[in-house]
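Pasting a structure here, questions to come.
Of the protein chains in this complex, all but one are displayed in their positions.
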Amino acid sequence: MSEAPVVLRLTGITKRFGTLVANDGISLALRQGEVVALLGENGAGKTTLMNILFGHYVADEGTVEAFGQPLPPGHPRAALAAGVGMVHQHFTLADSLTVLENILLGTGSLWRPSLGKGAARARVEALSRDFGLKVHPDARVGSLSVGERQRVEILKALYRDARVLILDEPTAVLTPQETEALFRTLRLAVGRGLSVVFISHKLHEVMGIADRCVVLRHGRVVGEVKTADTDRHALAAMMVGSEVTPPAVAPARPGPVLMRLDRVSGAGLRQVSLDLRAGQIVGLAGVSGNGQAAVSDLISGLIAPAAGAVEIGGRPVGRWTPRQAVAEGIARIPEDRHKTGTIADFTLTENAILEGYRSGFSRAGWMDWRAASDFAKGIIRRYDVRCPGPETRIRLLSGGNMQKLILGRVLEPGPKIILANQPVRGLDIGAIGYVHSRLLQARDAGAAVLLISEDLDEIMGLSNVIHVISEGRLSPGFARGTMTQTDLGLWMAGHGFADAA
Amino acid sequence: MEIFDILLSATFWAAAVRIASPLIFATMGELICERAGVLNLGIEGIMVIGAFCGWMAVYQGADLWGGVGVAMGAGMLFGLLHATLTVPFGLSQHVVGLGVTLLATSTSSFAYRLMLPEVTSPPKIEPFAVWPVPGLSEIPLIGPALFQQTPLTYAAFAVAGLTALVLFRTPLGLALRAAGENPAAVDAQGLSVTGLRMGAVIVGSGLMAVGGAFLTLSAFSSFFFEMVNGRGWICIALVVFGAWKPGKAVLGALLFAAFDALQVRMQQTPLGQAVPYQVFLMMPYILSILALILMSRRAEVPAALMTPFNKGER
Partner (left out) sequence: MRLEPIANPSALRRAGLPLAALGLTVVTASLLALLAGANPFATLGLIVQGAVGTKFAALETLNRATPLIFTGLAVAVAFRARLWNIGAEAQLYAGAVAAVLLGTGAITGPLTLPVMALAAMLAGALVLLGPVMLKTRFGVDEVVTTLLFNFIMLLLVSYLLEGPLKDPMGMGWPKSAALIKEARLPRIVTGLRLHWGFGLALIAALLVWVIQTRTALGYEMRAVGLNPQAARFAGIPVNAVLVKTALLSGGLAALAGFSEVSGLKGNLTLDLSPGFGYTGIIVAMLALLHPLAVIPSALFVAGIFVGADSMSRAAGVPTYIADMLLAFALLFMVLAILLTKVRVVRG
């Protein structure tokens, strides 16, 4: 392996944003036919590094070489032209265009008189056959599943004759079984002489596919090991800087059912029944886009069920709106804290009272700004929100601090029911621990918690009962510790539902 | 009774095609902008500046096609202004569009007064003459309607065909549509979203101006301050009505123009005499609103319309 030529070489890459050093002298070499895993927490500098490779950022120091040729900095097409293809974590596909159109986008000159769809279709079909990437070229991307979209992204790279594939967190959105299929594709690719950079923080997957691991922390390379010479624990320790211990989860003492979905349908859900009990965390696992959003919207009050009933404390709810949900004592932590959870140009104070301004902070239509400010100050103190003050615009806060303010906003009234939709996505490890401990605290105080996450580790670590959602159907609840990742993966892929019905 | 007589007359359909022509130019211009993700509310003013510049150029001695060229150039200049402010700077497309409309309109008035300080009524020019297509213009009903028009009308239909061809059959069109659907996808392929969108707005604005020039160079042979009279806003409704597809938008423009031609003729009938003429004049605007309501549920809006793209964010 070590005799194979180097196809991609990054040397001494340094990139600063103001005082923050995002990349600090990073060097990395990828050989032909090799799979290198790039490991690191959120904020370790992986994304910045890739943005430099693809010319979106210009490095302050260092060089990038592909196949022995230096890439000019700041030219997005240079890496593509040199045969380096990237599959972004957030797919860069246009939903209303077809698979073929998405693949053809940006290939060749813009000024060619014709798209040449016929020849392109034949080539795409050949590629999908050779690499085990099944997808219909004339399907609209908007109608594809997440796994299929990823295949389109890989096809896009292969169509451009990529010799190096870079995949950014490719398995975050896949079932374990889809992940296996992806790995088969990658092995086929490597067998044909391609090289792969695999960015991830899921250690068991890294151990499964990579030949070599490069670990980043705080913008530096802190370790480089052959996968064969290491194990998960050692890698985890390298990644966070110390041995990690998963949070100890005390056994739950489940109480009465506080909220119940009774054969609810609508918005893609099919006869979903779900009990949320006091003092218990229910985890909702599943591949993104299988109905999690609908469950979340339903509990948040954004949508009402088309059929079936929502009951709180044994009574069916009436007119179901977000305001009603808040009034019923539901704490709602939304999936997207930037777009749904906060208003970027509002101050912390204004954001803190978004849900309670009617009841607690105004009288007869007049705002009580003093009370609002006191409330915000209380949250800032008790939830350790790092900020210049309550009158700061929230857009200036980090994701973790933003999430803490949301936590404070919804937990301060002492909710009976908590909806936590992807509560730690994109947070650093400190903030993750904080959010999880707050959820556990609320559980122990008697709240019923619904945790929606695409991260099976998070679900399995925190939940007392796990449901899997697939194509709008909900699996039975599985007690903590009764299912393995593989078992859940089968449910996530839709197996088991027919006989469970 | 009279309605049937009107509908069966060739002059009626010829008028409809004539009325549709400027709308087709401007609607294609707007459609190109919106397909790339930019709402261009400068359209009304750009039509005014096109009408003015085309007419003034011809009045100053340019030939008619020269006038069309000058109008297009002026439109592109205002398109460049709009594009610079809305694309790289990502400013509100609503505010900038209205600003461009105000600027283009007032520039036309200012320049008019500057160049013709003493005139009380605007001078006339010799407009495009009807150019019957040999052979085809002899066909009954269809011939006079479609093939006894001015060259600029034929150009309008050619532009619509070309727009459809480029948008759906070429790599450039694919990139433009992708820029209006998901600019990040375009950016990831190393293409410039900024370049594509600016190009679309500039070319689209050029077409809008030609639409305006049609009014002075082919329809009325003179320039009046109020001559565009909301046609730009109607074209924005036509883009929605046409579901962002050139063919459907042309059909919409023809349908709309037919109604317009019909109402003019209806005013002459006994029924028309009984109804206040303002009701007829309102019809185009009311029809536009109805079209918007009708298509509101079905239309597929370009997903990134009015969403600025800034590389730094993701």
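Letters A and B name the chains as they come in the text, with residue numbers starting at 1 for each one.
The rule is short, and it goes like this: contacts are C-beta pairs under 8 Å (C-beta built on N, C-alpha and C of every residue); 3 or more make two chains touch, one makes a residue touch a chain.
What you see is a predicted model; the values in this text were computed from it and never measured.
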Identified contact with the non-displayed chain, of B:W131, B:F168 or B:W233:
B:W233
The one residue from B:A62, B:L91 or B:V130 touching the chain left out of view is B:L91
Which one, A:L30, A:L71 or A:V326, makes contact with the chain that was left out?
A:V326
I need the residue numbers on chain B that touch the omitted chain, in ascending order.
41, 81, 85, 88-92, 94-96, 98-100, 102-103, 105-107, 109-110, 113-114, 117, 229-230, 233-234, 236-237, 240, 276, 278-279, 281-282, 285-286, 288-289, 292-293, 296-297, 310-312
Contact set of chain A toward the excluded chain (per top definition)
57-58, 74, 300-302, 321-323, 325-326, 332, 334, 339-346, 350, 354-355, 357-358, 362, 365-367, 395-396
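Operating definition for what follows: only the chains that are shown with their structure count from here on.
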Per the C-alpha means, the centres of chain A and chain B lie apart by a whole-Å value of 45
Chain A to chain B touching residues, read off their complex:
55-56, 75-78, 80-81, 86, 88, 90, 92-97, 101-102, 104-115
Chain B to chain A touching residues, read off their complex
169-172, 174-175, 177-178, 181-182, 184-191, 300, 302-303, 311, 314
